[in-house]
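Every protein chain of the complex appears in place save one, which is left out.
Chain naming follows the written order as A, B and C, and within any one chain the residues start at number 1.
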Amino acid sequence: MFCLITSDPIDPGDIMSRVRSDADGAIVLFCGVVRDHDAGRPVVGLRYEAHEAMAREKLEQISADVASRFEIGDIAVVHRVGDLSVGEVSVAIAVAAPHRDAAYKASREVIERLKREVPIWKRERYADGDEAWLDGQVPDTASDG
Amino acid sequence: MFCLITSDPIDPGDIMSRVRSDADGAIVLFCGVVRDHDAGRPVVGLRYEAHEAMAREKLEQISADVASRFEIGDIAVVHRVGDLSVGEVSVAIAVAAPHRDAAYKASREVIERLKREVPIWKRERYADGDEAWLDGQVPDTASDG
Amino acid sequence: MQQQQSHDATPVTAVRVRSLFFASYRDLVGAEEIEIELPAGSTVAELVAIVRARPGADALPDAPVVAVNHEYVPAETVLRDGDEVAFIPPVAGG
Partner (left out) sequence: MQQQQSHDATPVTAVRVRSLFFASYRDLVGAEEIEIELPAGSTVAELVAIVRARPGADALPDAPVVAVNHEYVPAETVLRDGDEVAFIPPVAGG
């Protein structure tokens, strides 16, 4: 298991290589990428901010929990913080598993939970010079305690 | 759209880079990898064989069909033929989409249809020196004509 | 894509087709490719019967999946001169 919050560019190939083992026949990699629009408004870049220590712990909890509920080999999750341009990878999730069904399901579960539970925030920079924290979702705190 | 049957090693990063555009916020990459066992029997390698021209056309048909049914940007599919060792990538499918739900669903649809419709065969080489064509599935021919 | 099944306007008395065999079917038939001439109007099913009459090839299914010019077709499809007829064993890509 490998969970990281980093200000360095994400290398998806590196993330994939961290999860593969000879027992696994399937790898699913999800990459979130900064796109050039949001809700119809042109976006030139994003700034991600995190409670880094807590975010890494949450990613580790989510990964361990997902690994216990699906037949998978390993999970790696890396989320970027700082200023990103359009086209840069903001998050990469790699899941290796003996069979593809578990790999797809576990991958999806990690990204959905990441978006609901992990303390990361996103500030959009628009083409017109404006900036705004993106409306997020009230974190799902149910998995704790 | 990019569909290829190749005897060269597959570079997943290259496949991903072929689908990304600035309008897409999500990329899902699926890699099938040769694993070291099948049905409990140790496997040392695989030989993939294809009706190459037909397989490429089928992949193009499947990709076009999936692209028409999900809100995605682009699809790339590459399938390897020839002798592969444990750990090598046999198939890579990259789907880029504005949003992740469509990317995951389209990715899954492509691999499921590939396995049902595309004329590719697999010969397993076992640790004990034995070899056998893997039992496949009778192709789903319904999408034609 | 629709498999073209009509004949040319010119009457022909025979058609030649290329039969391709892959994977386990190639092992059974003992060849990758066989050119076969049939009477004009012959169907895929009739070609299959001719192929299955070869030594060893009777282990092929009665009604194998067949693709003509890269498209899966039903057994009653009429063959045209020059068709490529691929005998498709159960597939196992991925």
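A few remarks follow.
Keep this in mind: a residue touches a chain if its C-beta (ideal position, glycine included) is under 8 Å from a C-beta of that chain, and two chains touch if they have at least 3 such contacts.
Since we're looking at a predicted model, the values are computed, not measured.
Taking every chain of the complex into account, the omitted one touches A. When you scan A:V43, A:L84 or A:V118 for touch with the missing chain, the hit is A:V118.
In the complete assembly, the contact with the undisplayed chain comes from A:H79, out of A:R20, A:H79 or A:R125. Mapped onto subunit A, contacts with the missing chain fall at residues 32, 48-51, 53-55, 57-58, 61, 79, 90-91, 111, 114-123, 133-139, 141, 144-145.
Following the convention adopted for this analysis, only the chains that are shown with their structure count from here on.
With centres set at the average Cα position, the gap from subunit A to subunit B is 24 Å. Centroids of subunit A and subunit C (each the mean of its C-alpha atoms) stand 50 Å apart.
Between subunit B and subunit C the centroid-to-centroid distance comes to 26 Å (mean Cα coordinates, whole Å). Looking at subunit A, one finds that residues 100 touch two or more other chains.
Among all residues of subunit C, those that touch two or more other chains are 94.
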